[in-house]
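Shown here: the complex without one of its protein chains, the others still in place.
So that you can tell them apart, the chains are marked A, B and C in the order they are listed, and the count of residues begins at 1 in each.
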Amino acid sequence: MTAMETGMVSNRYSVSRPFTSGRESCSGMASVQLSEAEKVYILHGIQDDLRVDGRGCEDYRCIEVETDVVSNTTGSARVKIGHTDVLVGVKAEMGIPKLGSPGEGYVEFFVDCSANATPEFEGRGGEELGTEIANVLYKIFDNKSSLNLKSLCIQPREHCWVLYIDVLLLECGGNLFDTISIAVKAALFNARIPKVRVLEDEEGAKDFELSDDPYDCMRLNVTNVPCIVTLSRIGHRHVVDATLQEEACSLASVLVSVTSKGVLTCMRKLGRGSLDPESIFEMIECRHKILRQFLGAIPAFWVQGKGATRGETSTQVPNFTHSSLFKDKYMHLHTQPYSAVCMSLSRESTAI
Amino acid sequence: MAPAKCCVPGERLCSLEDCAPGHGTYCKHGYIFASLSGYVVKKNDNGMMPVLSIVRDTDSHLLPVIGVTVTCKVMSINARFAKVQIMYIGSTALKTTFRGTIRKEDIRATEKDKVEVYKSFRPGDIVVAKVISLGDAQSNYLLTTAENELGVVVAHSEAGASMVPISWCEMQCPKTHIKEQRKVARVRAEYLQT
Amino acid sequence: MAPDSRRVRGPEESQSPLLYVPCSEAVAEVPRAVFARAGLLSQASGSAYLEMGGTKVLCAVWGPRGAPGRCRLQCELRWAPFSRRGPRSSPRQAGLLLQESLEAAVRLERYPRAELAVWALVLEERGCGLPLAVSAASLALADAGIEMYDLAVGGGLSRGPGGQLQPDPLDTEEESGATVYLSLLPALNQVSGLVCSGEWEGDSAVEAIKLCMEGCQRLYPVLQQSLVKATKRKIPEPQSG
């Protein structure tokens, strides 16, 4: 039996229920209004593996990554997928380790849905969505392997680095979660935490010495930092990297966060529809294919050790090309043609 | 007679070929499922396919829908509309009231431009009206009294006495014999208690 | 400023002593005993009480009542102050999860311009508070006579340190890391809510979800029975021929 249409509607092509909750799909706060005919058009295309912008169901849009954009931060990155534009700044500040884990530093997330993205976010309008995204980010980092928190500890019980990961939403064109997770990963990759030397005098008073040399710094191992893949259920298929229009057609989506080794670190159903268990298993399985696209696109983020110093990122990674949309040192990356990338990358992924 | 079967939401009742779905059921994959918890009742209309519905006697989750006749109380009036509280739907009393609006142009069917709200309703009147729209996010239910059977049924005069209708647009106080203007409903004979 | 000699000044920072209390290593009996009862509060439109192992959840539903706009399911899930030791999870997030799980089960289109308020309280938390709240809430909604596609049944699961999958975990087991929470519409075989956290390698997540669904299927008849009982208590049998 084919998977039942999400949201249980008896009419085959009616993709929306006439009266439903005021909250649209979770990431669709900045949602668009679509007519029934437009929805049917999108739905029919997706049944035939052809989306409005010419992509197949499991293709990403072009992903543009630019690192080191804000000099006031420890690490920063801007990621643009289609019309979704996200800026992430990581700031390392000294703090006291949490009681439960005295030998570790910790990470704090904050998501600012600025009014730039859509006027609805003005004032406190974006707070709800921001907290929701931050909660998801906490959840995907809530395990031992994502980030080596022990390396953030300076002195057990007394001092550690606190990484404030601040996400700024500049433009919202669908697929927020994926974009944000890539940007977080890129910003962590870019982060250079100054090395600290602890000096202790005779009385036991401690003094810290921060290294002045920008190259004498600690880099984070981001190999296991997960990326989120949101799969939206539309009709009888699922699509990755949905645009706002496609999100409006989808009643339910599954958010899967996955590391480069294919390990799931978090999974959530979003939206008000329901899903067939089989389709969920299908989506979980699909992550491997998506992962290969990612691996092909951004190997530097996945394999630590390449491009370790400032400025080298762009030259070491062959898939990055320069573009001058925002700035001259902009790195632009195109994941198409997907098949070619996947082929060349199966080798690389086995090496990891 | 065997006791009526009690069912819960999600329970599969029978195939669509055997019965027609009635109140409290929905169809999926060619079967009828229950969507309410209650008793299954099969009604056999002569020769037709039996209708399967779920009965809950205590049910009162009535919501105003378009076209239904409601009884309401006028809460406030201004130059453009009267605000009312819907208290009955048909002949069922509601547990919680709903707010509705009767706009000036919906008060009567003819000579709409000459209507004045204060000559039609006063706060405290009991009005029979019909729902014409559920309204949008900002507005309430929109009601109309533009039919002979719709309008004020109970009104009190300034002296506090229950007034008696004397024409379609006037009511009279039995104590003081002062006439007041109202959009009076011609109550259907079957509803009148004598 | 002169030091205050009359008072004993405490340390600048203080922590709850509960942090240092060792957790008792209880192992849940499988399956945990379930007690369900619907329709016990007279003030609410519908209500349900559900107990599993030591976890106790009370849920009440009000409505439908008039509200502008489209139909909304207003969900609130709270943990009673005495429900557990240590910090309680954020009620706001839990309410959203509850809402997401229930929305697919309720026929909201039947209630235009109305609001349904679902209010769940975890009286005692010994693991699986959220999934139990979902089950209790759908019982309460059905008890209130709200039209639903199916009962949403919640199920939880955690992976122990040895990698064994433990359905309906205790709170101590939930802390171990990897957990799955799922809400199922059993008659329609649809998943209306899903949250996995922790690391799941290979196909272990699929396996866990399947196990979780089995748990929901086991709980389903219990909920149905209690609902039938409540319906019979509440509603007189129709006298028609």
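Here is the rule we go by: a contact is a pair of C-beta atoms (placed from the backbone, for glycine too) under 8 Å apart; a residue touches a chain by one contact, two chains touch by 3 or more.
In this section, contacts and distances are computed from a predicted model.
A.B. asks: Name the absent chain by its UniProt protein name; which of "Ribosomal RNA-processing protein 42", "Exosome complex component RRP41", "Proteasome subunit beta" or "S1 motif domain-containing protein" is it?
C.D. replies: "Exosome complex component RRP41"
A.B. asks: Which chains here touch the chain that is missing from view?
C.D. replies: The undisplayed chain, in the complete complex, is in contact with A.
A.B. asks: Which listed residue, A:Asp166, A:Glu246 or A:Asp276, touches the chain dropped from view?
C.D. replies: A:Asp166
A.B. asks: Give the residue, chosen from A:Phe110, A:Tyr138 or A:Phe281, that touches the chain omitted from the document.
C.D. replies: A:Phe110
A.B. asks: If the missing chain were put back, which residues of chain A would it touch?
C.D. replies: 69-73, 76, 83, 85, 87, 89-91, 93, 110, 112, 114-116, 118-119, 122-124, 164, 166, 168, 170-173, 325-326
By definition in this document, only the chains that are shown with their structure count from here on.
A.B. asks: Going by C-alpha centres, which chain is most central here?
C.D. replies: C
A.B. asks: So what's the Cα centroid distance for chain A and chain C, whole Å?
C.D. replies: Using C-alpha averages as centres, the distance is 29 Å.
A.B. asks: For chain A and chain B, what's the span in angstrom between their mean Cα positions?
C.D. replies: Each chain's C-alpha centroid was found; their separation is 52 Å.
A.B. asks: Please work out the Cα centroid separation of chain B and chain C, and write it as a whole number of Å.
C.D. replies: Going by mean C-alpha positions, chain B sits 38 Å from chain C.
A.B. asks: Do you know which chain A residues sit against two or more other chains?
C.D. replies: Those would be 8.
A.B. asks: Name the residues of chain C that each touch 2 or more other chains.
C.D. replies: Correct list: 69, 105, 111-112, 149, 185, 188.
A.B. asks: What residues on chain C touch chain B, complex-wise?
C.D. replies: For this pair, the touching residues of chain C are 45, 64-66, 68-69, 105, 107, 111-114, 142-151, 185-188, 224, 227-228, 230-232, 234-238, 240-241.
A.B. asks: In the complex of these two chains, what residues of chain C are touching chain A?
C.D. replies: 15, 19, 69-73, 90, 92-93, 96, 99-100, 103-105, 108-109, 111-112, 149, 177-178, 185, 188-203, 205-206, 209-210, 213
A.B. asks: Write out the stretch or stretches of chain B touching chain C in their complex.
C.D. replies: These residues of chain B touch chain C: 1, 3-4, 6-12, 24, 26, 28, 33, 35-39, 41, 55-59, 61, 63, 65, 96-99, 134-141.
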